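So the structure is just underneath, and the comments pick up after that.
All protein chains of the complex are present and in place, except for one that has been dropped.
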Amino acid sequence: MHNSSVATANHEVHDNPALLHHFATAEQQKDAASLGMWLFLVTEVMFFGGMFCAYLVYRYKYFGDFGSASQQLSIKLGAINTAVLICSSLTVVLAVRAAQLGKRTVLVFWLLATIVLGLVFLGIKADEYAEKFEKHHVPGPSFHYHELLPGQAGLPPADRRYANPSHAEMYFSLYFAMTGMHALHMIIGVGLFSFLTYFAWRGKYTPGYYTPIENAGLYWHFVDIVWIYLFPLLYLIDRHR
Amino acid sequence: MATAVVETGERETYLNREYGIKSWLLTVDHKRIALLYLIGITFFFFVGGFFALLVRLELLTPAGDLVQADTYNKLFTMHGQVMVFFFLIPAIPAVLGNFLIPIMIGAKDLAFPRINLLSWYLYIIGGCLMAYTILAGGVDTGWTFYTPLSTEFLKTNVITAALAVFVSGFSSIFTGLNFIVTIHRMRAPGMTWNRLPLFVWAHYATSIIQVLGTPVVAIAIVLVALERLFHLGIFNPALGGDPLLFQHLFWFYSHPAVYIMILPGMGIVSEIVCCFSRKRVFGYQAMAMAVLGIAVVGFLVWAHHMFVAGISVYAALIFSLLSYFVAVPSAIKVFNWTATMYKGSITYQTPMIYAFGFIGLFTIGGLTGLFLACLGVDVHVTDTYFVVAHFHYIMVGGTIMAYMGGMHFWWPKISGKLYPEFWGKLSAMIVFIGFNLTFFPQFILGYMGMPRRYWDYSKAPEFQILNVLSTAGASVLAVGYLMPMIYFLWSMRYGKPAPDNPWNAAGLEWMIPSPPSTFNFDEQPVVTWEAYNYDEIKEEVPVAQ
Partner (left out) sequence: MKEAMSDHNSSSEHVSSIGSSVAIWLALLVGTALTVGAAYVDLGPFNVVVALAIASIKATLVVLFFMHVKYTHEKLTKMVIATAIFFFLILLALSMADYGTRLWT
């Protein structure tokens, strides 16, 4: 009943060279890869979620001081970066579409556009970080903070209240942790897309097999969504005062 | 493709298909990866056990006379970290789960075989980091890494320990992710959800916990490392930080983590109890829903580890109530195993002895958990040996018993050899006796007020007699664990060859040869029968082994 030959009796020759041997059909493989990527994004939601929880707790406790610290960030740069990421999500969608339609050069173009936009984002972020270093708003021994609470500027100088520098340092700890982790994920994304661009240029992706593009796209959109929440939470506290 | 070395007449199996270290270190066969994990977790079990031995030696006498206080802190920390992260969390899923899940569902491999291998390498890298931490002098935060001790005041190797846990956490995440996709997408035709073995259901629930919970402890320890390295002040009281925030993030994972440790064991017990009672499980749907219920409700109870830490009393009330709820699905499982055995034809092979041990000891451990969920009791016994006894009843009396039972049950399938049944039974009895001698006195000690993590109890010398009993028990337990190591290894060379189905058990894994061939099945099976169809299997369990 058990033959002594190598147990490949049920391995048919597949037309699709991308089909791995343990899957029965290409569709099963694609569905598995897609589910795998979504589950990975679940882990990312919970990973960033821990930091959002920390942020929620401290913003609740130190709302005024957080408002003061938030005003030290540049809304202009934050909004530009948000727009940059939104554009990069569009380029990703167009890249996936190009892969689905088998248009190799268009695919490579949109992948490169995504990378460029990602690098623009990182460049602006680096500029913002540099400014924080100059103003001594980086947590640690060199931290120094002497700013008013929101809405104090209109009061006579003797009555103005200043933000608690310790709580401001807490804000900046969260700022650097959250945007730093986000930036790290952007860097990984740019790296991923660089690999994809190379393989796309080599013609690896066809309408029958473009799973890596689609799944990398899911990752990129997720990183965009994290920023969609980070921007208002970090940059736009109490701005009306 | 590498050439298969198959001697004339010898059947090709996953073990003899290729030889050489490269064929093992670069394998993507889930069965070989399971064995790679087996080596790793067995090694770390002995490392963790070694630290336990030193702890128990120190506690033989009331005075702190074996080691310094700081050293003692390192001993119990390393015991905890190694045992939790490098033995208990991976053991059953990565060894038995990896080996059996594809076979049980009728698949050729897991959904992502290369990620499976990556999981093992991450485990090994994490293990090397932990080994480095130990050799560099250890860490003394307790396995719980509480701030601000871990962020502000310690000079020991907190960051390398945190990194070790972080890396091995990703091993756990990828294993869970792999299992979920496999169970959803790779089931053979006819293998519906309602026909899955409860072992598979249990690992499915476990995997959900791994995917949802592990990232939160990952970010918690990343933040600890960032605080140490870059002075981010997120848990720093001087900046207005709350040390309890770390505890919230830590326990959000670490409570569900205990369900990662127990659920796979429950899956094993279901398989064993049905086989050795020759009966279908009582209440299949309830058993499947119960493991999912444990997984979900297990995420709602974490702050019961923080009742005396300074949380608000209103939060404590909520978490206490929720903790009572989580006991319900566990109790359902105990009732259903009992009902399965009722009017069954019970035989007492080694796996069944371990299963009986599990059911009894898990029940005691679980009940004492309910005592701890009661706020009034918890205030009295928290941070005493009562808690230590509670969780060892579950993790050792529960998980390790189930693990040993599972290893004996499936050993013939994995190795193609039979272990010696007499020595198996004897070891099981020694483990049971040693376990109770070690940990039952600790319930009494805790109730009498002996604190945990104390290296010196000379102010209360009346605690000594119970501590001596506990240490004696630990020695007996150690013997009980060493014996299977010896006879399993012995059986690989000298054991009788195992038939396909030495237990006449139900399940796809018993319909293929022992050991299996590399791709598990010659042809894709089509399942037309329900799980645990013991009413259709006429043969009894063979008695003489």
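Order as written gives the chain letters A and B; numbering starts at 1 within each chain.
We take it that a residue touches a chain if its C-beta (ideal position, glycine included) is under 8 Å from a C-beta of that chain, and two chains touch if they have at least 3 such contacts.
None of the values given here were measured: they were computed from a predicted structure.
Note on the chain not shown: across the whole complex it touches A, B. Although one chain is not drawn, the whole complex shows that of B:Val216, B:Ile262 or B:Val281 it is B:Val216 that touches it. Of the options A:Leu19, A:Ala33 or A:Met46, the residue whose C-beta touches the omitted chain is A:Met46. Within the complete assembly, B:Ala315 is the residue of B:Ala136, B:Ala315 or B:Val479 that touches the hidden chain. For the options A:Ile86, A:Ala130, A:Leu155 or A:Leu184, the residue in contact with the chain missing from this view is A:Ile86.
Where chain A meets the omitted chain, the residues involved are 26-27, 30-31, 34-35, 38-39, 41-42, 45-46, 49-50, 52-53, 56-57, 60-61, 75, 79, 82-83, 86-87, 89-90, 92-94, 96-97, 100-102, 207-208, 217-218, 221, 224-225, 228-229, 231-233, 236-241. In the full complex, chain B makes contact with the omitted chain through residues 184, 208, 212, 216, 242, 244-245, 248, 252, 299-300, 302-303, 311-312, 314-315, 318-319.
What we mean here is this: only the chains that are shown with their structure count from here on.
Chain A and chain B have centres, each the mean of its CA atoms, that are 34 Å apart. Only residues 2-10, 21-24, 28, 31-32, 35-36, 39-40, 42-44, 46-51, 53-54, 57-58, 61-62, 139-141, 164, 166-167, 169-170, 173-174, 176-177, 181 of chain A touch chain B when the two sit together in their complex. Listed in rising order, the residues of chain B touching chain A in the complex are 4, 6, 9-12, 17, 107-113, 115, 173, 177-178, 180-181, 184-186, 211-216, 218-220, 222-223, 226, 230-234, 238-242, 245, 248-249, 252, 513, 517-519, 521-524.
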